[in-house]
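Every protein chain but one is kept in place in this view of the complex.
Lettered A and B in written order, each chain numbered from 1.
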Amino acid sequence: MNKELKIFAVVAAFTLALYYGVEPYAHSQMHHHVEGQGLVYDGTADIEEASKEKEEAKKAFWGEVKTIAALKGDVAKGEAAFATCAGCHNDAAGDMGGVIPPALDHAGSLYDRNYLIALIKDPAMAMNTDHKFADTSMHPMGAIKSMMTDNQQIADVVAYLKAKKNGDVSPRDAYVESCGRCHANRYDKWTQVGFIPKTKSNIKTGQDIDNLKFQQEVAVQQGKIADYMGKLPPDLSMISRARSHHFLETFIENPQSQLHGTAMPRVGLSENGMHKVMEYLEFTGDPSKPAREAAGPWVIGFFILFTILAYLWKQSLWRDLH
Amino acid sequence: MARIENAKSIGEWLDQRIAIETLKKVMQTEYWIPKNINFLWAMGMVLAATFGILLVSGIFLLMYYNPSVDLAFDSVNYTIMTEVGYGWLWRHVHGVGASLVFLIIYIHMFTGIYYGSYKKGRELIWLSGMLLFVLFSAEAFSGYMLPWGQMSYWAGMVITNLFSGGSLEAYGLVEWIRGDYVPGQAFLTRFFMLHVLLMPLAIIGGIVFHFGTLRIPHVNNQDSEDFDYAEAAALYKAGKVKESKVIPFSPVFLSKDVFVMGVYFILFFFLVFYKFDFAMDPVNFDPANGLSTPAHIYPEWYFLWSYEILRPFSKDMGLIAFAIAQVIFFTLPFLDRSPNVAPANKRGFLFHMWFWLLLIDVLVLTFMGKLPPTDATFAMIGMVAAYSFFALWILLPIITLIEKKIKE
Partner (left out) sequence: MSNSRRDFMGMALGGFTALGGIGALYAMKKSWDPLPSVKAAGFTTVDLAGAEENKLVVEKWRGKPIFVLKKPKDAKPNDRDVIIGDDRFHVSIGLCTHLGCIPAYDGAIQKFMCACHGGEFDTAGINLPGLPPPTPLEIPPFKIDGTKLVLGEAGPEYQKMLAAGIVA
């Protein structure tokens, strides 16, 4: 019996060594670890990564964001100023330079305060995609730089968002508002222009013209996004199983840290926003997780009992043989 | 026609028609297995059980899988994983099972090498087993194509490219294998055919043959002792079970098998429910994209040692080395020139070392196969390990020729 345990120990040791080398160790060598910023948007990473030429500009920008952050915003004044934003960010919004402006219904609860300030001050700088523009006013939202120049006004608008656009947001709405204008999610029937509507085919021809029209709308918008971004942002249905949680969080917080040179903008999610978006991504990418984790203990428990009974049966047969 | 009288039981009725009592004796109660064995002897049944589980889970996956390049990925990751009742269970069981079957195959193989279960009358057991390894490898490779993820596509691209034969530039052959210029619809459906029909049939045939080759030489034992089975069987049947060197397959050997299987299933299902990334690599959860190569492409862990052998050599030499590595294990019974049938630790220092060095070398090759070859240290280690692999096999006939014959 002792000999068997020794043999088992040797087999187990080699197996564990094999697992370690092939999984944790290999993956640590293939993907260098990226430290997140803890969802603090103060430009630390931006300045650290910046090239010599950009470093000063970045320091100045994030310095000014800090100044605005120190101001106290007036919610009522902010509501009035918000009309400027609503000019583009409304339900009827169409394509604008390659993106459809996302809805701001829950902007207060989804996004970080510092980030929102930075975003209105200079969208491309806040998003860390300024490397794509010679002049950041060319960003689809770049016009805001000349439309809202007063720091106090920016503070007011952000105060308004944080006070009035901060309702409880569902995971799905969090995704739709913060990711959905670029990233489709076909497993939840979400496209960049909206959820796929229920349509009926013509019973005589078998064709569903309403659906075909919708597909065309999606295709046209995807073409615009792909032209603006350089490639079509991937469908995120399965992303929660295709990338680790850590990768996704650090990537969303600062895309440049994981994919240097990418066109993907920093999203600026707050902790609540990140939590909700992750929840949604797990909902479409790994919906069987709850059922799986619920069934696990039962099946494994069954086999533990099975093994005990099997051992007792085996003993009853082998006792007499030695 | 046999004389049929009124049967007193179902057993007797069957026995009169299909000799079920004889069958039971031959296959179970008087199929003699040595008593001097350890849990490693259960690996064969563990493999049979795992194959059975792969078959059953495969059946339910097959009900919903769609072998069309546009629909395959979603048929697995949406329909099966979210819509089908317990679909996620079959998918996880199938993926983990496909990986674990190779762990057990390697344990089973190295057990055979250690105890000399390929020698003196047992050569066909070894050869049929190696054939099964090749068939399982083909089955695993074809199966991995089916979800049509990034790894499916690019592994398919890389491995079929090998058939261009380096300087032979047999691109026509590569296209013929694929049925297209690149892995596409034709490629997917033919590997679907292989995975679902041809390979499973071949494997079942191989298993039957493998079992057949066991009957005359009998299963080996911990001391690799060659004893008189008739004598031992007679002792057992006379009730002298302690003195007998054998046990009947059923129920005695089976009971140990079942216990080992229980332990195995605890591990198996723990992996199925909680730790399956090693078997279901994240890269394959990106849909296949022929216009975008992933940063890291690597085969499943059980192919890594042989994949690594390709790398350190020049293109043509690498292919030759790779080809040799695939078949070299078949030659084991013939390269081992020693008449000793004994466990490795009783065969003298040289062969004993040879065994552990081979095992460690294959392990190192496995690690290096996954690590990026662009790193100088890893490339060096990989090269040393690849050369060592061939050195070990070249040394084998020499070591075994000078091995001292064990006194009986």
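By our rule, contacts are C-beta pairs under 8 Å (C-beta built on N, C-alpha and C of every residue); 3 or more make two chains touch, one makes a residue touch a chain.
Just so we're clear, the structure is a prediction, and the values are computed from it rather than from any experiment.
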Out of B:28, B:79, B:185 or B:213, the sole contact with the unshown chain comes from B:79
Touch with the missing chain holds, among B:60, B:253 or B:351, for B:60
Considering the complete complex, of B:165, B:251 or B:294, the missing chain is touched by B:251
Only one of A:195, A:228 or A:313 touches the unshown chain, namely A:313
On chain B, the omitted chain is touched by residues 60, 63, 79, 83-87, 89-90, 251, 258
Hidden partner sits against chain A at residues 200, 203, 302, 305-306, 309-310, 312-313, 316-317, 319-320
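Heads up, the rule we're going with is that only the chains that are shown with their structure count from here on.
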Taking each chain's mean CA coordinate, chain A and chain B are separated, in whole Å, by 41
Seen from chain B, its contact residues with chain A in the complex are 35, 38-40, 74, 77-78, 81-82, 87-89, 92, 103, 107, 241-242, 247, 251-252, 255-256, 258-259, 261-263, 265-266, 269-270, 272-274, 277-278, 280, 282-283, 285-287, 295-296, 301, 304, 359, 363, 366-367, 370-372, 375, 378
So, in the complex, the side of chain A touching chain B is made of residues 3-4, 7-8, 11, 14-15, 17-19, 21-23, 25-26, 29-30, 186-187, 234-235, 237-239, 241-244, 285, 287-288, 291-293, 295-296, 299-300, 303-304, 306-307, 310-311, 313-314, 317-318, 320-322
